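Here's a structure for you.
Omission of a single protein chain aside, the complex is shown with its protein chains in their original locations.
Note that the chains are named A and B in the order they appear, and that numbering of residues resets to 1 at the start of each chain.
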Amino acid sequence: MTVLTDYLWFNTTERQEFIRITDQVAAIVTRSGVEEGMVLVSAMHITAAVYVNDWEDGLIHDFQVWLEKLAPSGRDYRHHQTGEDNADAHLKRTLMGHQVLLPITNGKLDLGPWEQVFYAEFDGQRKKRVVVKVMGTT
Amino acid sequence: MTVLTDYLWFNTTERQEFIRITDQVAAIVTRSGVEEGMVLVSAMHITAAVYVNDWEDGLIHDFQVWLEKLAPSGRDYRHHQTGEDNADAHLKRTLMGHQVLLPITNGKLDLGPWEQVFYAEFDGQRKKRVVVKVMGTT
Partner (left out) sequence: MTVLTDYLWFNTTERQEFIRITDQVAAIVTRSGVEEGMVLVSAMHITAAVYVNDWEDGLIHDFQVWLEKLAPSGRDYRHHQTGEDNADAHLKRTLMGHQVLLPITNGKLDLGPWEQVFYAEFDGQRKKRVVVKVMGTT
């Protein structure tokens, strides 16, 4: 069995930003040589999400409006008594999910026609990481 | 290590439908011969979910009412400017989760007494797939 680990680094210019990472993940899978297996893509920070959904700007806007409604910023969260101001980012990332596990079949990401992998940053403007771990047979 | 990949196909008669798939997943695990490992069950379409919860019609009704409240259909989503009318389905699937990873112990799904695997369709009446990928030792 082969295991390959890599990390993607992000430092967004905006506090909130959604970044498509399908191609970076696919490149790591190719580099691993794994033909049959799985790849874990997981945010290493707790105010960011990794999720699979549509690559369509309107929908990404809808996600952002919806998350702000369900997990509003600027409220009097108890977490803010520590000096932080990002409790909403922890909640938003929870709604979107912190990781995905993608199947690898015949050496490629085995995704449906519209599946794209995204990194969703909810408290950016600092360096953050995503771990990408491939596991399978070559 | 053994890896086996299979796909479940769905074409629901209703736009929204929740379908129990525990037995189909268990049959694929049996067919793989894997004794110790894991099986990934993941929706390949971005308006459907795969989740683990109770096999009880009342609760499934509660899930549907709740999802409609948190992610209502028929709103003026920006995604609909593309001609789509299913933005709520993308949000609902996000709340329910798009995949599960189930442990296999002694050749069987290692589930708690009430754990059942479901496919939740939020934009059906068309052909859709779920990937089932088994990985482990025989």
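Rule of thumb we're sticking to: a contact is a pair of C-beta atoms (placed from the backbone, for glycine too) under 8 Å apart; a residue touches a chain by one contact, two chains touch by 3 or more.
Predicted model only: the values in this text are computed from it and were never measured.
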item	value
Residues of subunit A (touch criterion as defined above) contacting the omitted chain	1, 3, 5, 40, 42-46, 70-71, 77-82, 87, 90-91, 93-95, 97-99, 101, 129, 131, 133, 135
Residue ranges of subunit B at the interface with the undisplayed chain	1, 36-38, 51-54, 56, 58-59, 61-63, 66, 70, 95-97, 100-103, 105, 110-112, 114-115, 135-137
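One rule holds in what follows: only the chains that are shown with their structure count from here on.
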item	value
Whole-Å gap between the CA centroids of subunit A and subunit B	20
